[in-house]
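Here the complex is missing one protein chain, while the rest keep their positions.
Let's turn to chain A:
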């Protein structure tokens, strides 16, 4: 696990998750915690995939585009590359406002 204590909701106190960012918002990743996200994947798998795709503590993210309908999925810039993911899974990525 990320080593960042978080309540069961998957949301850190006062912090936010990537899934709720709006278009144009920038943030810094503070942790990856897949509890609270429903997936078909075995335990621990979503977290590992996120890390492999560059969503790891310290990464800079910015929401670039939103698809239709429901502003989902989203395209985000992660450091140097662009990544498409759904908001549901993006909940696993905890973020803080960019410094």
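As a working rule, contacts are C-beta pairs under 8 Å (C-beta built on N, C-alpha and C of every residue); 3 or more make two chains touch, one makes a residue touch a chain; residues count from 1.
Everything that follows uses one rule, which is that contacts and distances are computed from a predicted model.
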Candidate names "protein-glutamate methylesterase", "(2Fe-2S)-binding protein", "Alpha-ketoacid dehydrogenase subunit beta" or "Fe(2+) transporter FeoB"; UniProt protein name, chain not shown: "Fe(2+) transporter FeoB"
Those residues of chain A which, in the complete complex, touch the missing chain: 1, 32, 38-41, 44, 46-54, 56-58, 64-73, 75, 77, 79-86, 89
